[in-house]
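Missing here is one protein chain; the remaining ones are kept as they sit in the complex.
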């Protein structure tokens, strides 16, 4: 084994040299063994124990193999990149010497983080060490990991997949993409999977905010955070429900605490007293999964007191009367019965939000990951619509996304029901993209098993296990899944781990493409002898590309270092596979390929040419790079550039918003500035203003769905509601002649979303100040959803049989995202589950780790801070079970799974609820899987995955998994 | 005359540990040695507050007073540093320090204490500025690069402030005036004595947590 990053001694020098000089032994020896020191106790300074370190030698003294070379020769290059650990999008300046990442400096100029980082961002340079990385391709042979060459790996894997495609059709392979891919890679993967011939692809958004995307988009147009972290500085009240931003999005608190300092009121409603709650003015403890009941209670107070914004509702909202009727039914005692929240606290929320406007709401997985997630998030929208808070600076629905590029991967990446830009998968959409890709639609169709399957939503990542194990006659595609490719996804973030292991066993082929072998490798090796392949992928610091932060700002990452070990960038791996599969040429028609690496900039330009719907068209690589090097001109409150001329190009930045937050409509030449706050009628559309989208027709049951007269974005020529623009409307308005001859040719017969010239958009926006997607009302009632008016339904596994009887779940569904999906039958079967499993089990975030945690648990600087998987349990529940703080306990699930974790006895949770963090993996029901990882590549810290013990249950629109409310029993181990 | 100090604003600290990993990163401090850590009181209940703690570079440093070999010195900027070549790893400074700052890495196979290690205010130690030797023993010297401690510079909510006492006092005063509360700074009077406290009213009586 060689240390590929090690530099010849002669090249080292100066202070940096000390960092480069990592003894080969450190890099190649077996993982550090550490004694599992007791929790670094959070509840006090364990200085006595911590001060005398007994675990590892003080290697700083020994580490620097003194180099004699002088510092003079080493040139420090600064590469600007963006943290990959959450959606805040904190900028980082990486210092690189001779290709080695030697330092990192805060970027005070970034309007997003102003230099700030949490534990993850502050330790990001560890990625340049990569000691626990997957180093070269490997396969499982007779239960052991064996190294192989890239050539052999590509040949073997592609031969196996092609054989399955031959035998069972393209739908027999499942592709799990990643929200950690950059936009270009995520987009290329959707294209890649399409050319393979299936819609069976997905990524983390399914299990993070899919209910938000569907619920919110169906309410008013786009399913994204409406405002920004920065804009929260304008808020007078901030209501968190199902978000622990202090741990999940730490740097957002920079803006939020600034707002608080300036008088904003903060309320946190959560089953758990989170660190966010510790910073709030009010904390409201709720029963997990009772959000709808509480929000109706809040709305009842608003309507009873006349606190709603009547003019706003009249002008801009459809169906609020139905919500009002429903809210009136949620009397104080009913709300309390379901949620445990007394009426005065419900009223406090209503009053605070109504009397401190603009007020905003924040939600995350606490609301989305439920069988009723799509309805819960619509209630949050309805609250904001009733208060007239949407489309207002300081208001909006601030939906904090998770991964660094989950927003981007949702927008343009591998979704089973959509092509990039939410175009859907109907014939017209396919033709649009075939055109952009420069391929023949008929050829593309021929890649699929049939046109029907080409236009049918694929299986979701939350359910791939059932795609493998479900009876063939019950699934809505010909073959069962026979191979799964985990391309940047952790298995322990999906529920029903116990069932997953069975599915892994049943697969023909399992492929992991990842910088880390991930828990997938360990799980598979613990259950299989062969048929598993690991391919090392590069991180985002080893390639370049764009990523979309939660606030829709797009940032460009420069490449910091070359790929470590034998890893390759994801888009290169896609190209190599496409070669084996025979569609490399089609995949890269418009993209230059150098040494098997497709040009990232070219891919972005292709995205720019096709993604009109959500305005990913204006963000050319050139514009994004100009923003990255001129961050100082952007205002941290509004994100707007105050003046500013790029030195290199003379480009004028004045008036643009940082990162050209999408929608940034039209061609880059149109110079749309991006949209900081969505649906904001106080601004001109060419200044980032807008209104609600006309996407649901022009009338419903005789009522107009278009905005009322007088309600339109500032300066629009049409000061009333209007439908979306197409060639017919343009002609009717007499604006057609404003197109150039060339634009006319391209726009004929098209609408604003499919006109490849961008002319329709240009004329509507630039010449007439109108919004290309029309001007309509938001829908408080989403009639195409199972519960058009949101309804509280008990979770499938509820400890409250009485409430299950009153608020039952949905009826079972037969073919839903290609699979039978059970609701009522499971709930009935487990109606009395509370007897044996009386505790509500919920899960969440730790600040030190991200997602499935393999990457962050492999970083010793982070791992040292959280060394044990644990369960938070209230002293009452603990005492009743004879459990003391730090005892090992079994958490038992009605699924039959049980996990062994350490008890943390704390009043953070109520007596009826327990909380477990979701970042751990590598232990399986009491056993450490360290021997199942490739040698040296196990994460520093391992533990039980909470999802080994989670249960069945999926959202009735998006197949979001239920993780936040299930049940368990706990006993001393 | 610049006088270097740390302030941690408990109204803002969210226990994100960014300061802790920034320190590990900047100085490549090994596992088990924590020059900085975050301390929480009332964990999990209303009143929960966190503070980031490291060597405070006290005006009248108790560690200096007890060191049997007098390996400590204070720089003109008020940074308390020590000479590792002289340190005998006795641990007295650890017992004297009200902040638990001194750390003792293990040296050798028998668990003998190594030389003391602690926060240097990113000012290195008694070796040539920014030299290989200085980094190896004390970590990076940011002050000599015109920069301030990385922990404070990257603090997620700008709770931890580090730098010139006058500037910090101004920054902190503005916050306290804006929000109208949270004037006490934990540890301030212990480290720097009362008169210096920037926003004056009722500095907490010191002592840990």
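Chains: A and B, in written order; residue numbering restarts at 1 for each.
Criterion: a residue touches a chain if its C-beta (ideal position, glycine included) is under 8 Å from a C-beta of that chain, and two chains touch if they have at least 3 such contacts.
In the analysis below, contacts and distances are computed from a predicted model.
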| item | value |
| --- | --- |
| Undepicted complex member, UniProt protein name, chosen from "Lipoprotein", "Cytochrome bo(3) ubiquinol oxidase subunit 3", "Anti-sigma regulatory factor" or "ABC transporter ATP-binding protein" | "Lipoprotein" |
| Identified contact with the non-displayed chain, of A:114, A:245 or A:419 | A:114 |
| Among B:67, B:101 or B:119, residue touching the chain not depicted | B:67 |
| Given B:15, B:28 or B:127, the one touching the chain that is not displayed | B:127 |
| Residue in contact with the excluded chain [from B:101, B:116, B:161 or B:185] | B:161 |
| Option touching the unshown chain, where B:35, B:49, B:82 or B:118 are the choices | B:82 |
| Residues of chain B (touch criterion as defined above) contacting the omitted chain | 1-2, 65-73, 75-77, 81-83, 85-86, 88, 90, 92, 96, 123-130, 141, 143-148, 152-153, 155, 158, 161-164, 166-168, 170-171, 174-175, 178 |
| Residues from chain A at the interface with the omitted partner, ascending | 106, 108, 114-115, 233, 254, 258, 635-637 |
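Note that in this section only the chains that are shown with their structure count from here on.
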| item | value |
| --- | --- |
| Centre-to-centre distance between chain B and chain A (centres being mean Cα positions), rounded to whole Å | 36 |
| Chain A to chain B touching residues, read off their complex | 14-15, 17-19, 32, 34, 40, 42-45, 47-48, 50-61, 63-64, 66-67, 71, 103-106, 114-123, 125-126, 246-247, 250-251, 253-254, 257, 260-262, 273, 275, 278-279, 283, 847-848, 860-862, 864-865, 872, 906-908 |
| Of chain B, residues touching chain A in the complex | 11-12, 14-22, 24-34, 37, 39-41, 43-46, 48-49, 53, 91, 94, 100, 102-107, 111, 113-114, 117, 130-132, 134-137, 139-141, 147, 150, 153-158, 175, 178-179, 208-209 |
